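One protein chain is absent from this view; the other protein chains keep their places.
Per-chain residue numbering starts at 1, and chain names A and B are given in the order in which the chains are listed.
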Amino acid sequence: MRVGVFICHCGSNIAGTVDVAKVAEEARKMPGVAYATAYMYTCSEPGQKEITDAIERDKLDRVVVAACSPRMHENTFRRTVMKAGLNRYFFEQANIREHVSWIGLDKELNTKKAIDEVRMAVEKVKRNKPLFSTSFKVNKRVLVLGGGVAGMQAAIDCADGGLEVIMVEKSPSIGGMMARLDKTFPTVDCSICILGPKMVDVAQHDLIKLHAYSEIAEIKGYVGNYQIKIRKKPTYVDWTKCTGCGLCMEKCPTKNAYDHFNFGAAPTRAINIPFPQAIPKKATIDPEFCRQFVKGKCGVCAKVCPTGAINYEMQEEIITEDVGAIITATGYGLMGIENFKEYGAGRYPDVITGIQYERFLNASGPTSGHIIRPSDHEEPKTIVFISCVGSRDKSLGVPYCSNFCCMYIAKQAILTKDHIPDSQSYVFYMDIRSPGKGYDEFTRRAQEEYGAKYIRGRVSRIYPKGKKMVVRGADTLLGTQVEIEADLVVLGNAVVSAEGAAQMAEKLHISYDTHGFYVESHPKLRPVETNTSGVYLAGACQGPKDIPASVGQGSAAAAKVLALFSKDMLESDPAIANVNINTCVGCLKCVKTCPFQAIVEDTLRNGKKVAKVIETVCAGCGVCTSTCPCGAIQLQHFTDNQLLAEVNAICQK
Amino acid sequence: MSEVASKELRIVGFLCNWCSYGGADTAGVGRFKQPTDLRIIRVPCSGRVDPMFVVRALITGADGVLVSGCHPRDCHYTDGNFYARRRLEMLKRLLPFLGIDGKRFHYTWVSASEGQRWQQVVTDFTKQVHTLGPMHQK
Partner (left out) sequence: MAEKEYAYFCGCSLEGTAKEYDESIRAVMKALGVGLVEPDDWSCCGSTPAHTVSHVLAAALAARNLSLVEKMNKDVLTTPCPSCLMAFKKAQHGMTGSEEFKVEVNELLDEPYNCGVESKSSLQIIYEDIGLDAIAAKVTHMMPDLKVAPYYGCILSRPPEIANFDDPENPVSMDNVLMAAGVEVADFAFKLECCGAAFGVPKREMVNQLSYKVLEMAVDAGANCIAVACPLCQQNLDLRQGQVNSTMGSRFNIPIIYFTQLMGLAFGMSPKELGMDKVFVSADKITRRITKAEYEKIKEEEAAAKKPQKAKKEAAAEETNN
C-alpha cells in the first residue's frame, strides 16, 4: 500500500499556527506512507495537479489531504483522485483547519494534534475499499411547501422550466405575508397589485397543482423519490361547489371569530374568505367559533349558500403525491405581543403590532384603509413606532436583527402622513438598518420629506393617561428622557420562526438553529441547499428576509431543482450497509432498528435466513452496524475496522 | 511549552457528520478557542457509535471519550440519535463496573449552528477529564 499525504498551508490559515513542514516530516514516518509534502493551497489547480502528478510518479494508491473541513472540500479532492485513476473512496481528508489551526493558539500543541489527525486519516484510508455508485431514476416532480412570495416564485420558475409542481399551503389562500401588506418599500408599490398576478399565475399554470388549507403529514424516501402524504384539513365547505360569492360571510351570525389573516386586528366571521384577492377564493369555516360546532345549532350559512356547498360533516383527507425534490418556503412568524410586559403585553388596545397597523392601512383591511385607534375607533394624530421590539434582545431569546422592521416602519410613517396629513409620527430606533438598494434614501425621505421624528433610544414603558398612551423612553443623542403622549403605538415586533418550524424540519430531516430557522448547507456558497440532498430552502424560513431576497431565493431554489432534474438518472451514495451472508446469523435485529425499513429478511438457497439491504432505500446511517451482534452488517466506508483503526491511531501511538 | 504539552490528555470524540462535526467547524470558522486535547472521528450518525468503540478507546489509552450527535428529534436519519441515547446512557452506567469513572465519558447534542455551544462542551469536558487526571500510568 502506498499512501500519499498532502498537507495544505491554506495560506497562513493553517501554516500560521501549525508547523506544516513538521507534520509532513512526521507523516513520512507513518507506516504505509510513500510520499508526504506540504503545499501552499492544495485545493488550487496546481495544488491538485501536485496530487495527480504524485499519484502517477510515486505509484500512490491512497491519498490523504490534511486541510480544511471535509464538509468543504471532500468532493473536490475525490474528483482529483478519480482523475488520476483511483477510486474516489481511496481518499481521506484530515481536518487541520477548523478543528486545529483556527481553535488553538499554541503552535506546538497544534502541530502535535495535526500529526494525530493525519495519522488517523492514514490508518483509515489504508482500510478503505473501492466503492461504486449505482444510478437510479428521478421523479421529475417538485413539492413546494408554502405559498408565500418565495414559494410562488419557486413554483412558477419550476413550472416554466417544464416541471410538474405540487404546492402545499397551510392557510386557505396563497399569498403569505406579502398579501397582507399594503405597500412595499422602497418604491411604495401596492403590494397586492404586484403579487396578485403571480398568485393568478400559480392558480392558472397547467403544471402547478395547489393544495390549499393542507399540511404535510409524512415525508418518506430520498432525493429523486419522495412519497409525500398531504393532510387536507376540513374546510366544511365543498370547494368544488363554492363560487366565492361571500353571501355566507355576510350572513354569518358569529361576528367575533379571530381573524388569522388580519392578525386579530379586528374580528371576522366564523365562515370567511380571508381577503378579496384570495386564491383559491373559497370560504372556510373556523370550527373554534362557528355556532354549529360550538353550540350545535345555527346552520345559517348552509341555508343561504346558493350552491349548497356547506358540509358540516366534512372530514380531513390524506392524499399521496410522489416527487423528486422539495422546496421549503414555510416563511416566518411574529413574536406575540404578550411577551412585551413593559409595553402593556396586549392589555392596552391602542398598542398594536406593525402587521396589524399594516392591515389598518390596507384598503381591503378591516377598516377599509382608515387608520383608527382600536379602543374608540377615532383617528389617531400622534403615532409612535417602536423598532427592535423583541429583536436584538437576548432576554427574550432573540439576539438577531429582524431584518426589515426599520424599512417597514419608515414606510408606515410615510403612509401615515399620506392618510392623515395633520398627523405626527415618532420612531424610536436603536440603529437604522437600511442597507438595500434605495433603502437608505427611503428612510431619509420618511424623516426629511414626511417629517417623521426619529428618536435614537429605547422605550422603557408605555402607560395609559386618560385616552392617551404615554410612551416614555430615552433620547440617547440628546441624553434626556422623553415622554410622548400618543394616540396609537405601533410595535415593530420581532420576526421568529414559523409556528411548527421545528416539527416540519424533523419531517424533512433538515437542521434548524436554536431559533427554529432552517440551516443552509453553507452560509455563503450554498445558501438555498440543505444538508439533505433534494431539499432546498427559499425565503424567511431560513432567516428573516425581505421580499426581494425571498424572491431571489425562490428563483435560486428553482434553478437548483431544474439543475438536479436535468439528468434522468442520479448516482447513489455507495456508502451504504452491506451484509456478510457468511457471518449473518439471521437474528434480524437490524431489520427492527433500521429507520428507513431498508433491510428485509432474505432466504438463501440453502434455506438460511439472513438480512438483506435494499440499496436504493438505505440512507447510510449505520445504526444497523452498531446493532449487529456479530458484525455481519457493515456500513461501508465507516466499518468497525475503519473506525477502530482511527481509535487505535490515537490511543496506541 | 513542552511542559504544557506533556500535560495534554487523550480525548477521543465521535461526532455526527450532520450536526456536531459541522458545529465544530462552525466553532473553528468563528475562531472559538478550545483546548487541544480532543481528537475527532467523523461518523455518519451518533447511532453509528458502537459502545464498544468507547470502551476500546478508554481501555487502550484514551483518558476521556466524547460523543456528540444531533439534538433529539432533529436526526438526519429520523431516529439514529435515539438509539445512540439509549446505548450510551446504558454504557455510562456500565462503565463503573469496568472500573472506569463514568465522568470520563460524556455524550451530548450540538447542532451545526451551535459553534459557541461546541466550544463550551469541549472546554467543560476537557476540564472534567483533567480533574480526573490521566487514566493510564505511563
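To be clear about the criterion, a residue touches a chain if its C-beta (ideal position, glycine included) is under 8 Å from a C-beta of that chain, and two chains touch if they have at least 3 such contacts.
Given the structure is predicted, the values throughout are model-derived calculations rather than measurements.
Trainee: The chain left out touches which of the shown chains?
Mentor: Touched by the chain not displayed, across the whole complex: A.
Trainee: Any idea which of A:K465, A:K524 or A:R605 touches the chain not displayed?
Mentor: Per the contact definition at the top, the residue touching the missing chain is A:K465.
Trainee: Any idea which of A:G11, A:P253 or A:P306 touches the chain not displayed?
Mentor: For the chain that is not drawn, the touching residue is A:P253.
Trainee: One chain isn't shown here. Among A:K341, A:K381, A:K467 or A:K609, which residue touches it?
Mentor: A:K341
Trainee: Of the residues listed, A:S12, A:S395 or A:N582, which one is in contact with the missing chain?
Mentor: Among A:S12, A:S395 or A:N582, only A:S395 touches the chain that is not shown.
Trainee: Where does chain A touch the missing chain, residue by residue?
Mentor: On the chain A side, contact with the omitted chain comes from 253, 341-342, 345, 347, 395, 461, 463-465.
Quick note on the criterion: only the chains that are shown with their structure count from here on.
Trainee: Which chain B residues qualify as touching chain A in the complex?
Mentor: 1-2, 4-5, 8, 10, 12, 17-19, 21-22, 24-25, 27-29, 31-36, 39-45, 47-51, 53, 56-57, 60-62, 70, 73-80, 83, 87, 111-114, 119
Trainee: Within the complex, which stretch of chain A touches chain B?
Mentor: 69-72, 95, 97-100, 102-106, 108-110, 112-113, 116-117, 120, 502, 505-506, 509, 511-514, 519, 531-532, 575, 593, 595-596, 619-623, 625-627, 635, 638, 640, 643-644, 646-648, 650-653
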